[in-house]
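Excluded from the complex is one protein chain; the other protein chains are retained at their positions.
The chains carry the letters A, B and C, assigned in the order they are written, with residues numbered from 1 in each.
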């Protein structure tokens, strides 16, 4: 749903001091920025303030290319502040990585096609040909780089992928059941901008075959977890989780089937929050604005 | 809710062969045992049959003290069967172990007092005096054995506890947030008859302070797990689990509060299933009849 | 997932009498029908037995076209039994009715394309052109009959639709957010074979705009309900329901968005159960085998 009036979104995080909120809202109001969203959260354990504020650019006195500089000069130093500025009319550009399973990919593309998300998806990348027909259905370029069994071409593949991501000006990546480890180099290029779906209730059942692990352990509930990818496997900041009840009648096969619905919904909820610029990360945790 | 007509309950487990169900139902019917409940489940992965069958004793030809012998002679060998016989008018005798927190204890005793469970609770055992007032409110004997910091009296305490359990003819034990490790000896005396509540979604956050672990990991959902106690910590067969959604606003303190309701409900659901003789265990998993 | 060995599935319902299960399993076994699934449920309130039994046809002595006759002759009269026979290699033929929203349609077609369901979808029917592009993506014929505002062509449209359903040998219909009332005539042609998704937790918020009704009432949870269509609006036997938590921050618009995921999952779960022949209906309620 495209917005009529472009807005700027400021996401910030800093030690909690009195006056910050007043200072920033005053700055925006004084410069004719009509605030359309404001939400903040104070982590009392660590005395940190997290804030999301959004205002209309139409009559805002400061030109958009200068906003970041002004925030930096006026507030960042004084308040020891980390911040990011986004503009509602600059569509995020999302790349999807897939392997062989189609359920998450279809869910992402169906939302995209229905206009649920204000983004572009310029490419789908895979290590297998299997899902090319899905990309074709939606007229999205599909690139395959298969990795040799001895991983001898891993660097080469990574370079080709990175080149494509750069060429397509990709701003964030979604791993839609992509069954390969992402390299540190790619993670470094997209810090907290790669979203993975893991098919378990993390931190339970890290790594391979979580549904089989769940079956062996005899749990009564299974889950799925979407998180930002970091260097440590399945250990990045969690964005969203959900669960479904199972019974002793479930086998690894039925868990896989039941899990599919969880995976696609949990992944898409995380993607939505990311696109809406409603996620801040701190100490390997996420603050999710509503 | 006490039943008018005493019934016998047969719980069995054996390799799945054709004819078992027919044989047993025929045996009961031929001997005037009116079947009031029958449910079975076949684990197709391991080709095992699990069955629960309950019949009225009123006109049953075989005297109750002979039933086990008959089942053993007629079926156990032929079908390689494990089985247990229970009688509805022999009330389970439950001991509760507690430390300092009252929420699970109150929940158990409120159900007991309201007549929700057809059991006796002859004693409450603790390592602290803190909850004596609750036991007093419900007129249940409360025994305290505190364990020295150097654990020097551990054997002595265990012996005293085991003596009491024996004297009171305890048939199963409920650990209602009892913050002590149960010894192998006691576990051996009550195999799959000690029910614990762990305040996490197992196998995530095994061991101490799971809510703090959950907070640190930044999960979006917390859980509670009731399970039978085995020699390995928090690794016994899971009976019941449930979860509740949390947010970044939750601190370890609010997690503890939110978790309390989960813990007591999940523990009591497990106790209900155990009392109703609706749980079979197999390969560290549970089959739960409905 | 297509089965290698064709099977027959018998779904039956009758007053509960001793011997039925034995009789039927004996009949199948005596005639070399290898039973691969058996589940039954006794409704003790009404003393009714519900049963689902599935056996391999490969060595079954009775030819498949005679099975129904044999069951009828041998058991139906004696036990006052309603029953249906299905064959696993006779694929259900499903028609989808849609209006303007794509989320349920995509979810159905993505599963179909991924081979999750052993069915054929020969046609999609609509009162609007809007979703033709989705049908085109999946190469499924898309038929549009728009109904005049004065409903003057209603009979004509119905006839055309019924002709198509007949021509395509449709065995069941899925209303994937189809915003038109189904006529009594069509319901009569597909009794308990038309599955609807209603975007509320029935019986709350029957009729139009349930999310707006939910917003006005200030509920804290919204739901979706899939059910068989009967002559009374939104009152047919419920197959599946699910819910999601909301807050005071939700507006009718965000409820619509949150509801979409519920709707598609709840609808697809119902379709799965229907395809697997695991639903029996009785007294406006469903028995759902697992």
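The rule is simple: contacts are C-beta pairs under 8 Å (C-beta built on N, C-alpha and C of every residue); 3 or more make two chains touch, one makes a residue touch a chain.
Predicted model, so just to flag it, every value in this text is computed and none were measured.
Participant: With the full complex in mind, choose from A:17, A:59, A:245 or A:283 the residue touching the hidden chain.
Facilitator: Hidden-chain contact among the options goes to A:245.
Participant: From the list A:18, A:139 or A:152, pick the residue that touches the absent chain.
Facilitator: Checking the options A:18, A:139 or A:152, the one contacting the hidden chain is A:18.
Participant: Out of B:45, B:58 or B:110, which is the one that touches the chain we can't see?
Facilitator: B:110
Participant: Would you mind spotting which of B:29, B:68 or B:102 touches the chain that isn't drawn?
Facilitator: Of the listed residues, the one touching the omitted chain is B:102.
Participant: Using the document's definition of touch, tell me which of B:18, B:180 or B:247 contacts the absent chain.
Facilitator: B:247
Participant: List the residues of chain C that touch the chain left out of this view.
Facilitator: Within chain C, the residues touching the omitted chain are 41, 43-45, 201-205, 217-221, 223, 237-243, 247-249, 251-252, 283-288.
Participant: To test your reading of the contact rule: which positions on chain A touch the chain that is missing from view?
Facilitator: 18, 22, 25-26, 29, 245
Participant: In terms of residues, what is the contact footprint of the unshown chain on chain B?
Facilitator: Looking at chain B, the ones touching the missing chain are residues 102-103, 106-107, 110-111, 113-114, 116, 137-138, 247, 249, 257, 261, 265, 268-269, 290.
By definition in this document, only the chains that are shown with their structure count from here on.
Participant: Interface overlap for chain A and chain C, more than half of numbers shared or less than half: same or different?
Facilitator: Same: when the shared numbers are divided by all numbers used, the fraction is over half.
Participant: I'd like to verify one number: the distance from the centre of chain B to the centre of chain C, where each centre is the average of its C-alpha atoms, in whole angstrom.
Facilitator: Roughly 39 Å, centre to centre.
Participant: If you average the CA atoms of chain A and of chain B, how many Å lie between those two points?
Facilitator: Measuring from centre to centre gives 42 Å for this pair.
Participant: Based only on mean CA positions, could you tell me how far chain A sits from chain C in angstrom?
Facilitator: About 36 Å separates the centre of chain A from that of chain C.
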